[in-house]
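Before anything else, here's the structure in question.
Note that one protein chain is taken out, while the other chains of the complex remain in position.
Then we have subunit A:
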Amino acid sequence: MREIVKDDIEKNEFLVHRSVFTDKEILAHERAEIFNKCWLFIGHETEVSKPGDYKRKKVGGRNLLLVHSHDGEIRALYNTCPHRGALVCRENEGNSRVFRCFYHAWSFKNDGKLTGMPGRDGFPEDFNDCASKDMKAVQRIESYRGFIFVNFDVNAMSLDEYLAGAKEYIDLAVDQSELGLEVLGGIQQYSVRANWKLLAENSVDLYHGMPTHKTYFDIKHAQDPEIRKVKLEGKGKDLGNGHAVMEYVAPWGRPVAQWTAIWSEELKQDMEEMKKRLVERFGEDRAERIASYNRNIIIFPNLVINDIMAITARTFYPVSPGYLEVSGYSLAPVGEKDNHRLARNNNFLEFLGPGGFATPDDNEALELCQEAYTNNYEVEWNDISKGMVRGEDHVLATDELQMRSFWRQYNKIISSALMEKEATF
């Protein structure tokens, strides 16, 4: 039986077979067993806040249309014409009551219902009585605190159950704001020439922080002599169902609410007020966690929510074993004051995104892993053991439990798919 993960608690060793990053057959299993059955992030409620708002989204390899229909429901329509298949909506986003396919001019209400077609007399009276000529919607669409997910498996457990321990950490990010979070414009659509699981790992990997991002930390240290005393320290935690988090302190400012010397005195006073308000709402301990601690959350399989020097969400999908597409979001409190928003956005851009001082170096690390997997035939295993010697309940944020949690879930799913396949031979 083909082994893809060796999880040896006795030896404190955790290994991942490198073929999972290069093998096309593995990718086919991932599509069938992971992307077709897990809850996948599609977007945030604030992206389609008004009736008629729509946005095209690629999720799990599908072309979807996230739309706020006029009956008030948010739907994910398959963006394909029931007639002969053409992509119906070609604009990336907008507001509309109807979508019209240009090919033969069928038109659809924004809940997907077929509402008009030329040459109606050429079709039977009861044409579409069964609704099969309406634009089809993804059946399972559920949301948690503004984050909308879809699942292509009609029998999937509820999103609420699926998110398991991750809900607590989403709450901590969302509770920064009394009016909720909103998605900023300019969602960053980029790519990495690497396997998608490398990005999942990297997003909850604090171990690489200092070596990979030394240039960023040099800048931070020069900016603020006080904050430079803060090390990257904290805890890693398994959240169930393959989700995991690292929660830690770090030498950067947090817009809600940890001031740093590059910001004005005015912001400092505001942030003290914000902190007080958090204490009123949540008590001392939780307020301290919200304001001073950072969280990188991986929600299996392909959503990362980083509540760090700004809040970013990324979702990604493999086009091929060695190429992934990412959508990077920025989230911020609704109603945030302009000077705070500017400080937040500057904080974001300094580290994050394709033009930041850190993300491109992550991208490079991933691509170098992928490039060197040409040696997989002779050099077979990745090591993800850090912290196992401490026991999984006592690991540090700079250990690798977060990645092991991801891989344990991955292994459960993919190994049984491989086993089933072997059994059929």
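Assorted remarks:
Keep this in mind: contacts are C-beta pairs under 8 Å (C-beta built on N, C-alpha and C of every residue); 3 or more make two chains touch, one makes a residue touch a chain; residues count from 1.
Criterion: contacts and distances are computed from a predicted model.
The UniProt record for the undisplayed chain lists the protein name "Aromatic-ring-hydroxylating dioxygenase subunit beta", from the options "Aromatic-ring-hydroxylating dioxygenase subunit beta", "Sarcosine oxidase subunit gamma", "Lauroyl acyltransferase" or "Monooxygenase FAD-binding". Taking the complete complex into account, A:346 is the one of A:143, A:346 or A:385 that touches the chain left out. Here one chain is not drawn; of A:265, A:338 or A:393, the residue touching it is A:338.
When you scan A:13, A:288 or A:325 for touch with the missing chain, the hit is A:325. Across the interface with the omitted chain, subunit A contributes residues 92, 184-193, 212, 214-215, 219, 323, 325, 330, 338, 341-342, 345-346, 348-350, 353-355, 357, 359-361, 363-365, 367, 371.
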